[in-house]
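Of the protein chains in this complex, all but one are displayed in their positions.
Here is subunit A:
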Amino acid sequence: MGSTVKSLQGQHHELADSSFQLKVLQAPSRQGNRFPDFAMQLQTHDLYPLQPTGTTILQVNVGKMCNQTCRHCHVDAGPDRKEIMTRDTMQLCLDALQLSPQITTVDLTGGAPEMNPDFRWFVEELSKLGRQVIVRCNLTIILANKKYHDLPAFFRQHSVHVVSSLPYFQASRTDAQRGDGVFEKSVKALQLLNGVGYGMEGSGLLLDLVYNPSGAFLPGSQASLEAEFRRRLRGGYQIEFNSLFCITNLPVSRYLDYLVQSGNYDSYMEKLINAFNPVAAAGVMCRNTVSVGWDGYLYDCDFNQMLDLKVAHGAPQHIRDFDATALDQRDIVLNQHCYGCTAGAGSSCGGETVK
């Protein structure tokens, strides 16, 4: 099983080019108004330059290949993307981690990270290092091919923390965002994960869900949505999970394309800007995370990675030169998409940042 929808890159779309995306983000609205500069907003709240508070998470994007082509994907991932992290680069990540005991969590993302041929080897090695491993599993990969059917057992064996996207508790909005039939397959995959203990009380096996709005609106309160998801998934499908993370869609790549195509770009940017919250800005995830690209280059976050905004000059640029102390001195690279992480209760790969 795999999506037949082409990535922006596969379509030779102008938004496949990160410099064109940055041009769109910097452009004025259709009314000719300039959106307030994000860095200036931080300056107003004494948060500029934005600097790390200490790196504890290494987020590793092991490749852009995916069995799905979700409409909101900031990676522009899909079956036609061939960028994949090699075992040599994974080894460089392991070497960096060995020198950095303060990094307690390794967050694996993609694409579908499980499609990287060295994925299991990497998880095993990370596990040996005693780090908490998070896998951002799109759920349908478990059912995509026989070779992935044992993933729940593999995850359990290495106490992997599974974080899975499920934008809604019904097929309509889930499939609109992630592709036809994705909801049904996601439900089956969640039941399989529950079957080996994930999300079940007392198992110690964490299964968290990620909610991204399926459209041009912001996420509501995480606690309220979590309660509704629990009620609907338990009642309708006997599915259990630990927490729901609400993540705001950032205007990057395919979500940016959706906003522009649907005529929602200006109003969405206005929503993000009007919802700017300095408390959320102080707690953004780029302050405790370093993101590694499939080719080993370093970024402040996965969004900057997709916009080709590498960590600031002067800081180590590649995983082979990783130095957590030097990286903790850097200024974080900002742009207009950063408004996505500072709106309302904030947004990060772990959900809301304002508790």
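Basically, a contact is a pair of C-beta atoms (placed from the backbone, for glycine too) under 8 Å apart; a residue touches a chain by one contact, two chains touch by 3 or more; residues count from 1.
We adopt the following convention: contacts and distances are computed from a predicted model.
UniProt lists the omitted chain of the complex under the protein name "Arsenosugar biosynthesis-associated peroxidase-like protein" (options: "Phosphate transport system ATP-binding protein", "Arsenosugar biosynthesis-associated peroxidase-like protein", "Sugar ABC transporter permease" or "sulfate adenylyltransferase"). Checked against the full complex, the one of A:172, A:238 or A:262 touching the unshown chain is A:172. Only one of the listed residues, A:51, A:159 or A:224, touches the absent chain: A:224.
Of the candidate positions A:78, A:152, A:199 or A:213, contact with the hidden chain is made by A:213.
Remark: the residues of subunit A touching the chain excluded from display are 168, 170, 172-173, 213, 215, 217-221, 224-225, 228-229, 270.
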